[in-house]
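Left out: one protein chain. Kept in place: all the others.
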Amino acid sequence: MEIIMAIFVGILYAAGVYLLLRRSILKFIIGILFFSNATNLLVFLSAGLIPGGAAFVGEKSANGTVLTDPLPQALVLTAVVIGLGVVAFTLALKYKYFEVSGTDDLDEMKQEKSETNLKEEK
Amino acid sequence: MNSGILQIAEKYLRWLFLVFAIFALFRGHNLPGGGFIGGLMAAMAFVFRGFAYSADEVYQSMKIKPETYLVIGFTAVILSFVPGMIAGKTFFEGVWLSADLGQLGLLKLGTPLLFDIGIFLVVIGVTVLFLFSLKRSD
Partner (left out) sequence: MVVSLLLYLMFSIGIFFLPKILRKYTSVWIAFLQVGVFSFFLTRIPNIINGEVLSAAITWVPALDLNLSFILDGFSLSFALLISGIGAMVFFYAQAYMKKYAGTDRFILFLTLFSGAMLGMVLSENLIQLFIFWELTSVLSFLLITFFHEKEEARKAAFQSLYITAFGGLSLLAGIILLGTIPGSYSLNEWIASAEAIRESSLYLPGLLLILLGVVTKSAQFPFHFWLPGAMQAPTPVSSYLHSATMVKAGFFLLARLHPVLGGTSEWMYIISSVGVITMFMGVYFAVTKTELKSILAYTTINALGVLVLLMGIDTQLSIKAALLFLFVHALYKATLFMVAGLIDKKAGTKEFSSLGGLARTMPLTFVITSLSALSMAGIPPMLGFLGKELIYEAKVQLPGISSVILVIGVAANILLVAVSLTFIYRIFLVKRTTDKPIPKEDRKSWLLLAPAMLAILSLLFGLFPKILGGTLIESALGSVIDGAGDVKLKLWHGFNDVFFLSLFTVVAGFMLTYLMNTKQMLLKNWQAFNERIVRFSLSDKFLSGVDGFVGFADKKTQIIQHGYHRYYIMTIMVLAAVAMWYQFYASGAQLTINNPGTIPYYMAGLVLVSVFAVVMAMFSRSRLAAIVAMGVVGYGIALVFMYYGAIDLAITQILAETLIVVLFVLVMQKMPRFLRLSDKKQRVRDLVIAIGFGTVMTLVTIQSMDISLQPAISDFFIENSWSKAFGKNVVNVILVDFRAMDTLGEIIVLAVAALGVSMLLKKGGKA
């Protein structure tokens, strides 16, 4: 089971890298999301896997019951919400960029930069 | 997407979402839930509203603007640190009040709950800001 999950993480990372290398900004943002998903999963898996045992304690004591490690869960939970924030922000940036430049191509960014440089030099 | 059915459904659904969100918020300390989950659920209510009406309409009809949510949320978070400081504990340590309500059981109110409410409000404010900023920009 674990090896399947590990391979799944690898595939997510591979997809993330591939999408990050695209010129289209929309694909790039999907890449960011895959990358953060893969990382979340990696942190979660690194705690060791115990199917079913949720991290809840009783009123007396936690002895004897097998619990999953709560710490990575807490970390990943915040990471998920932060991921939402990052994606929203890049989407807004991308939208603004599209509005200004009228293109979805990341390479155009470079050309525009050099054009403005040329203008300044003149 | 001004569909009449959605508009009518939204009128009832949004209360359902909100009530469930608050429910999730308060049970969070002992059962699945909490500020993040509750906040995201409450934000869903606004997503529906956003689909049913135009963004500007929704924004106009909001009595509390998203920025205000942020402010109230952060105030709550910061307030939750105050009792611990007054009680002379370390900075973030929780302070709990317990009241025995007889039949209803033991009610425990603590600063972590206030902190959670703060998160709840901030998450609502943040997501609603995201949504309406992106939606309004057409």
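Here are some notes:
Read from first to last, the chains carry the letters A and B; within each, the first residue is number 1.
Everything below uses one rule, namely that contacts are C-beta pairs under 8 Å (C-beta built on N, C-alpha and C of every residue); 3 or more make two chains touch, one makes a residue touch a chain.
These numbers were taken from a predicted model, which means no experiment stands behind them.
Taking the complete complex into account, residues 28-37, 40-41, 43-44, 47, 66-67, 70, 73-74, 77, 92, 94, 96, 108, 110, 112-113, 115-116, 118-119, 122-123, 125-127, 129-131, 133-138 of chain B touch the chain not shown. Taking the whole complex into account, chain A touches the unshown chain at residues 1-24, 26-27, 29-30, 33-34, 37-38, 40-42, 44-59, 61-62, 67-71, 73-74, 76-78, 80-89, 91-96, 98-100, 104-107, 109-110, 113-114.
The definition used in the following text is that only the chains that are shown with their structure count from here on.
Across the complex, chain B meets chain A through its residues 30-31, 36, 40, 123, 126-127, 130, 133-134, 137. On the side of chain A, the complex with chain B involves touching residues 56, 77-78, 81, 84-85, 88, 91-92, 95, 99.
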